[in-house]
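Note that one protein chain of the assembly has been removed; the remaining protein chains are unaltered in position.
Presenting subunit A:
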């Protein structure tokens, strides 16, 4: 089988390249809609799709299963089919299907969505979409499609790329238990909300192997996920072996984003020095540094103070983690990232001041992305003071929700203006009984809120309906930007020929009331309980199959594929690469100093600022009179000097150390 595939690829290429001369498909590419696309625009968009397709690169990975490998091969076949024209397509395709049929991929569903308004992050237009084998095959009006295709009438409704939830914690182990939502429950909830891909966090225990943890997580997800997934890996400690593992993960496993913690003292927290090293390493290897930004040192002090004051309830959580500490850590992370020239991604932006720091940093040109989460966009921290312990505890997450009730509105504004880039859910649900571990000590309450299902609706309701954001931006923040950061674009995050057929028909007028009774998560609580949200998915297509229709969810666990992410995403690294070339530091070539050197005690006991124990090229000042490069006269390079500065002595000129004037 593997050989067969190789062959396909070889066959593929000439045909592929020959495409411009093969005339046929162009005829039907008449796009209607507002912008009336240039003819063939989609061809050029998808022409190097092969190269971009991350799926194929992933086939190198040793853990890639048959199921996974099969996917790329199909894609290639599809291209052949498409190029060789409409009629042959059918035959070739079916032939391959029979051959490649695997138990997990049941039926290559063919689907036609008619009369929808396709909304991508850059434009919207009316067109039909034809999908086959989980890939979008054609977009346009009056498509020629084989018979017996299931047709969905979109009736002018929005058709958007399926959401990508870039931040979840499903089936996360916690003190011998796991979160209430496993990969099945969690992805079901995601699908019900219009999200067709999740990216989960792998959290290795400190001291344990990252690779092992990664394998464990991907095994769980392979067994249970109902939609495509990818993984972030959290770096919970740092040493040389971790470095090796990170490199392996980037090069072989398809992980390109790693989270580090500035909080959780004595557990996950890293010192500035370690952060500097991690960021440097990731910057060199094309990874994205994600950071949980809170000042853990001060939190530990504040927590101890709260407990001493007798505050043990959930309100202590927010009191001991004021938003300043979040903003401080964000500022520090931005500084370190800019020093190391590494793209930074701040997970869970929960407060105004943290968001402000990010937007300031972006204005200064730093490569930094901010991720508000469903909870910070949809609700606030006043609930921590609820009299009902179980209710208050369900809001516990870190950084905490800000008690300032104007925060969600503010974050939505920054999201709409592009200062915050992407919305995650940080879905991490614990049952009330699990939360109750901390009933007498807020520091023991397991942290996490729900939000995977509500994510897209909250943004629609709070940002689009209120007029802050347009629908294209909505697509960008819920899906496209995430795909770009993860280097999955345009396979994910776009409705285009050749992209995965993960899409959603979005009903802008639907109104639903969020309640724990009807949500798909296993948690007994919903932090958005009782909110009425406008905007909901009417139909969700995941991997080319309809998974949500008329409010009924038909998800099959285990159908989710691991989508490997390749390093150096252009979205983050284009600028970084260019800056690397500029940022080369140079020493000033100067003659050796040959003046007197005062005696000093080599013991660096007390004294001004010296780097003390740092290694230095020469510890003892050796005076070599023969090597002096001093000249008593002659021009020297003048440094840049502001005009209007009264300087009689030109810098560097007229000076050797014996005439100090």
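In this text, a contact is a pair of C-beta atoms (placed from the backbone, for glycine too) under 8 Å apart; a residue touches a chain by one contact, two chains touch by 3 or more; residues count from 1.
Criterion: contacts and distances are computed from a predicted model.
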Omitted chain, identified by the protein name its UniProt record gives, among "Cell cycle control protein", "Dihydropyrimidinase-related protein 1", "AP-4 complex subunit epsilon" or "Nuclear cap-binding protein subunit 1": "Dihydropyrimidinase-related protein 1"
Selected residue (touches chain absent from view) among A:123, A:151 or A:339: A:339
Absent-chain contact - pick from A:328, A:453 or A:471: A:328
Given A:290, A:434 or A:559, the one touching the chain that is not displayed: A:434
